[in-house]
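A single protein chain has been removed from this complex, and every other one stays in its place.
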Amino acid sequence: MGDEPQTTALEVRELTRAFGVRRALDGVSFELPPYAFLSIFGPNGAGKTTLVKVLTTLLNPTSGNAKVLGLDVVADAVEMRKRIGLISHNPLLYPDLTAEENLLFFSEMYDVPDSRGRVTELLEAVELDHRRLDLTRTFSRGMLQRLSIARALLHRPEVIFLDEPYSGLDPHAMDILDGLIAQIRGEHTFVMISHDLDKGLELCSHALILARGKVVLYEPREAIDDAAFRETYRSTVGMGVA
Amino acid sequence: MELRTKEMLMSMGLYSLLTMVVYFVALSQAGAGFDPRDIAAGLLWLTFIFTSMLGLNRSLVHEKDQGCLEALLLSPVDRPVIYFAKVTGNLVFLLIVEALTIPVFAFLFLQGEAIDLRTMALIPLVLVAGSIGIAGVGTLLATMSVNTSGKDFVLAMLFIPLIYPLLLGAVMATGAAIVGTPEALGVFWTGMAWVIGYDVIMLLASYGLYEFIVGA
Partner (left out) sequence: MKSSITRAFIALVVGGALTLAAFLGAFFWAGVPDFGFVRTAEQTDSVRYQGPFVQEVDEARYLRNYVGYEADITADGTLTEGRITEAREDGVTLETDAGDVTIAAADFESAQVYGSTYGRPDWGQKIFYFHVPVAEISFIVFGFAAFYGIRFIMTRKREYDTKARVSMEVTLLFVMLTMATGILWTRAAWGVWWEWEPRLTTYFIMTLLVIGYFVLRNAVEDEERRALYAAAFGILAFIDAPISFFITRLIPSNHPVIERGGLEPPMLVTFIIAQIGMILLGYAIYQLRMGEVLLRDRIEHAKTLLER
């Protein structure tokens, strides 16, 4: 597994996840170039979270394949996990540990070099430095999310997945998140699920609409005509639960 | 983890003590006409089984709430390793509680009885072997049961029948150790053989099944 420059960050081919008759994902295919920002839209139950879960190795596909950074999500899962990060609406943190202990624990898991330094750096970046010795159980939702972001970035993942990261955040936390994304935008690839059409469009370089497990639309940002897109979006989301 | 450790230990320890007290009260009604050594082993293991179910449930529910398991699954660790880590964690808890319970038990029930200290020294062997089985199977089952509605009930329903052979072997061995006569030693090793056999088979099976179960 050499270090050739990746021509694609994500390569998804006929990805299907079905059980019996129900298909959460149905033949999804697309490619994402490196350092892109993909926004995924779609109604509830469209399969967005399932897609992200498959791409982050939390679920296995029933058929088809997917590659992140050239690594297969099934065959090279362990290797891949070192290079991706996930920020989800669950904070994914241990409530009985302090902020600092949480981050240290995860940096151990990911073999992060100079963990103490990195932890401090990130705590400062998400402005939680002053609470580093407090149990995460005492954190507000916004603070949890901020800490979660720090956790996801510990090992400097090349691809960062975000599952509705802005939900439940207060404006200040939102700003911090915006700032962080802007900061590291250049060297990372992003995949974000969002229900906020404006925010999603604003940030993205590519947009994907999923409905009932199928790709409805996949375009790079430049090719998108705002009005038409909003129309498609509204009609798709209007279809309701699959 | 340390704080959680303390909290868990305390609750498990207290639970185990409470069970002991209940037994004591219940049995004191039976009068003095029986030899507590006969039932000591059974009581002891009963306590451990129920205490372990409590512990398993709490630790895994806790984890599920905050999505910690997902975080673990995301990290570049093989699933079986996660299994062993959890089993070891649960095992350590169980062993500590057992270590604390036994003196209490001896005090409550075995006062004044003739016990052979040498054979009593064999008891830790059974404890460790039996606890390994409990932790191994219990961890797998609890991982499933926390995702169900009716968590503790489901765990009990699944765990108790499955652990029955282990229980038999462990009680057999522990009972023999407490009695301490030379014939009892033969029984002891038979019981131990069963416990170890059970451990090996069930742990292999659980280990194999775990990666399909977690993250489902």
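Going by the order they are written in, the chains are A and B; count residues from 1 in each one.
Throughout what follows, a residue touches a chain if its C-beta (ideal position, glycine included) is under 8 Å from a C-beta of that chain, and two chains touch if they have at least 3 such contacts.
Just so you know, these numbers come straight off a predicted model, no measurement behind them.
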Task: Touching the absent chain when the full complex is considered, from B:L14, B:A99, B:A121 or B:M157 - done: B:M157
- [ ] Identify the residues of chain A touching the omitted chain, counting contacts across the whole complex.
- [x] 19-22, 62
Open item on the list: On chain B, where is the contact patch with the chain that was removed from view?
Closed with: 137, 140-141, 144-145, 147-150, 153-154, 157-158, 160-162, 164-165, 168-169, 190, 194, 197-198, 201-202, 205-206, 209, 212-213, 216
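Just so it is clear, only the chains that are shown with their structure count from here on.
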Task: Residues on chain B engaged by chain A in the complex (per definition of touch) - done: 1, 3-4, 7, 62, 65-68, 70-78, 215
Task: Of all residues in chain A, those that touch chain B in their complex - done: 56-59, 78-79, 81-82, 86, 88, 90-97, 101, 106, 109-110, 135, 151
